[in-house]
Every structure is written in structure tokens, then in C-alpha cells.
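Here the complex is missing one protein chain, while the rest keep their positions.
We call the chains A and B, going by the order they appear; numbering starts again at 1 in every chain.
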Amino acid sequence: MAAPRHSAMLSISNNVGTPQSTSSDKTQIAQPQSPAQTPGLRVPSNRKTIYDRHLNRSRNAELSRASFAYLFAEMVTYAQRRVTGIQDLEKRLNEQGYPLGLRLLDLLFYRATSTSSSALSSSSTSSSPPNRPLRILALLHLIHGPLWRLLFQRSADALEHSVSPDTPNEYMITDNDPLVNTYISVPREMSMLNCAAYIAGVIEGVCDGCGFEAKVSAHNQPTEMWPSRTVFLVRFGDTVMEREKVLERQGVK
Amino acid sequence: MSTNKASRIGEEIWKTRVDKVNAELVTLTYGTIVAQLCQDYNSDYQEVNKQLDKMGYNIGMRLIEDFLAKSGVGRCANFRETADMIAKVGFKIFLNVAPTVTNWTSDNNQFSLIFDDNPLADFVELPDDGRAQDELWFSNILCGVLRGSLEMVQVQIEAHFVSDVLRGDDTTEMRVSLVRYIEDEMPPEEE
């Protein structure tokens, strides 16, 4: 039993009706509860809630790309009013993408377990449930492939590892023509801004969710052919790199 | 122009002239926007409604051009035709839904849009704080979009939600009222 866990343990809320005093005031989370105390939200007379809606219902649904662009532009404009400077703005967009990454991660795995043709593996032969990524490469493939396909209906364009011996923890995922930049016109004074910071946040959420603490940033790297080409720089934390070495030795794939 | 004809136009444009994107990206991004507003305004839902309406208004002012270019439709003969155009062409193009137009007042100046489907609200459960279900109109951005886009074609309207399944209502209904036609107040841009 690890010592720091005692506090968390004591904070577990009490649902079996046994009165348990004193410990609950140590935390703000997990109030004692029962269905009687939390009547919950009102529901329509057909009693339908989010729990009755199938998670695959919108799986192949499409919406107008312009609608996304309008919404996203409003999001950027709104964020812009509440920050000072481009760095702040990118940080905020990143933070807004982060929880999305966590959600998409669960959605991806749910869909992979609930359907016969796994969204996470390219081979349709495997019917076993998908694996959580344990190694960096597996995680990056998950992002480059399934995550990108879920969001943009195609894989990312490149996945690379830093060649510098000083930064073995850096990886790059490239999108030649990111959707978030195609329809967004950035004001001239913000020409350094890359709205793909939102997607960088999504990636960061996926990494963190899977237990790979990382910082992810979006960088403009235009080429003649791809003027809005963006590189997502993924920098893993030290603990991740250390664990990676241990798993390597253990032969974990 | 009949409702049916408007529906056909909407379907046709959606199928052939609209660039698409994964619906969930849009849905989740909208959810992020609303959740962020609720956080920034400390769950002052009246203020969140207002901000959403404002964002929608900005979008509407820009979106109308896209709408006119794609649909190629001209000026509507009356407000009833406008309603069909909004429901069957506008909503179809931008949200892939076609709400029902109903509950007209006898002077033909007010109607309701009933949404059987609302992609913006997919996956959403309002906060269980005893207030959100009474105060927040989650999809309020749509009211602003209507207001903004119609104003650009000289139709001043007022729009607000009167019910929402997210609040536990049986339908999601928006009420739209004609305020006035903005005629001859501004010089015509060009002829």
C-alpha cells in the first residue's frame, strides 16, 4: 500500500448507506450521494438521455466544412479577445483541444471494441479488442492513423523521429494541409499564429490520456506545394523516456 | 416557391456543392465553445446565451454570401417563403438538417422551427447544477446566425428558443418573428 494513496482512499464517497463521518471533509470531490439526493436532470417524456443514444450513430455523419470553419473562426476570435499575444492564444487553443483528445481517445477505443472491423488496426482480420498503446511508437501510430482518420478522414502525412541526439524525446507529425488552417484567415499582425494549436491540444490530450506525458506544439513549415503545411512537435517528458527504456528491455511491444 | 421545391434544392446542394467534414469534429468543437463560455462566465447562463447569439450573428453576416452563392436563389416573395428557405435550404446546407416550419401566426409574421435532429447537441448533457436546464440555451448560436444572415438581406427578425430536449422538453423549438423589412434606408450597394 503506497502511503500517498491513503488520502484518496479516505475520500471515497459513501454509497452503501453506512454512516461514515470525518473522512469526507478531507476532500471536495465525491460527496456522499444517493439517487434520492440527486434527482438528476429532467428528461423528455420518451425518457431518452445521452445514455440511450448509440455512440456510433454519428460515426459516418458529415457536416459542412464551412460550418466548421465559421465555428472555429469564432472560437479563435473569442479566445483572441481574452489573451495577450500569440503565445497566449495558442496556449488557450491548445487547452481547448486537450479535453477533446481525451474524448476522442475513448470514442476510438469504444468503436474499435464494439465493431468487428477495428478502427484501430488496418488489418481487418484481427477481431480481438484493441490494445492500449504501451510504447511511444504505438501511440504515435494511433495518432497518425486512427485519430487523424476519425477527425479528417485521412491519415496524417508523415511521422518522424528527431535525428538530433540531444532530443531523442522529440517526434514530428506532419499534416500538409491541415483542415483548421484551410478556411481560417489569420489577421496579418498574427501571421505567426498557427490555429492548428487546437489540434496540437487534441494530440496532447491523447498522449496524456494514454499515460505519455507530453507537450505538443504546432509549427508552420510551408513548402512551395503546401503553403499551410504544419508540423506537430511532440516532446515527451523524462518519465516517459525512462519507462520507454525499461519496457524496451522487457521486450514489451 | 413550395416547401417541396425548397427541400429538393437543399438536398441537391448538400449532395453536390457542399464540402464536407466529419460531423463529430463540428459537434465537439461547438461543445468546446459552449463549455468554455460557461467556464469564462462562471455559469452565468444568461450571459452565455448572449455571447452565443453574438457569435452566431457574426457567423450569419458572413455565411449569407456563401448561402446565396451556393443556392442561387433570389429574393423571397414573402416571409413564408423565407421560412422554407431557412429551414429546407439554409439549415440543410450548413447543418444537414431540415427543421419543420410550423405554428404560424395568422398575420404570417411568426413561425416555429422544430428540430427533430440537432447535430450541435449530440453527446451533450447539460450540467446538473439545478440551473443550466432552466437557463442555458445550448444551441443559441443558431438564433444569432439567423438574425445575422437575414439582416444582410434586409430582413430584420428576432429569434429565440422556446424549448430544447436538452432541458427535458419533448421538442427543440425555435420561434422566429419578423420585425420589419429594412427597405430603402441604405443606398443600394450596386446595381
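The criterion applied here is as follows: contacts are C-beta pairs under 8 Å (C-beta built on N, C-alpha and C of every residue); 3 or more make two chains touch, one makes a residue touch a chain.
Following the convention adopted for this analysis, contacts and distances are computed from a predicted model.
Enquirer: Look at the options "Sedlin", "UBC core domain-containing protein", "V-type proton ATPase subunit" or "Mediator of RNA polymerase II transcription subunit 17" and return the one that UniProt uses as the protein name of the missing chain.
Expert: UniProt lists the chain left out of the view as "Sedlin".
Enquirer: Among A:Phe109, A:Phe152 or A:Tyr171, which residue is in contact with the omitted chain in the full complex?
Expert: Of all options in A:Phe109, A:Phe152 or A:Tyr171, contact with the hidden chain holds for A:Phe109.
Enquirer: For the chain left out of this view, which of B:Ile13, B:Leu28 or B:Ile59 touches it?
Expert: B:Leu28
Enquirer: Need a quick check: the contact residues on chain B for the chain that isn't drawn.
Expert: Contact residues on chain B toward the absent chain are 28, 31-32, 34-35, 38, 123-128, 132.
Enquirer: Over the whole complex, note the residues of chain A touching the chain we left out.
Expert: 1-2, 5-6, 8-16, 18, 20, 27, 29-31, 33, 35, 38-41, 43, 49-51, 53, 55, 99, 102-103, 105-110, 113-114, 129-134, 138, 208-211, 243, 247, 250, 252
Everything below uses one rule, namely that only the chains that are shown with their structure count from here on.
Enquirer: If you average the CA atoms of chain A and of chain B, how many Å lie between those two points?
Expert: Going by mean C-alpha positions, chain A sits 30 Å from chain B.
Enquirer: Taking the complex as given, what residues does chain A use to touch chain B?
Expert: Result: residues 38, 40-46, 48-50, 53, 57-58, 61-68, 70-72, 74-75, 77-78, 82, 96-97, 99-100, 103-104, 107, 150-153, 179 of chain A touch chain B.
Enquirer: Which positions of chain B touch chain A when the two form their complex?
Expert: Per the stated touch rule, the residues are 18-30, 32-33, 36-37, 40, 51, 55, 58-59, 62-63, 66, 93-96, 119, 122-126, 128, 133, 141, 165, 167-170.
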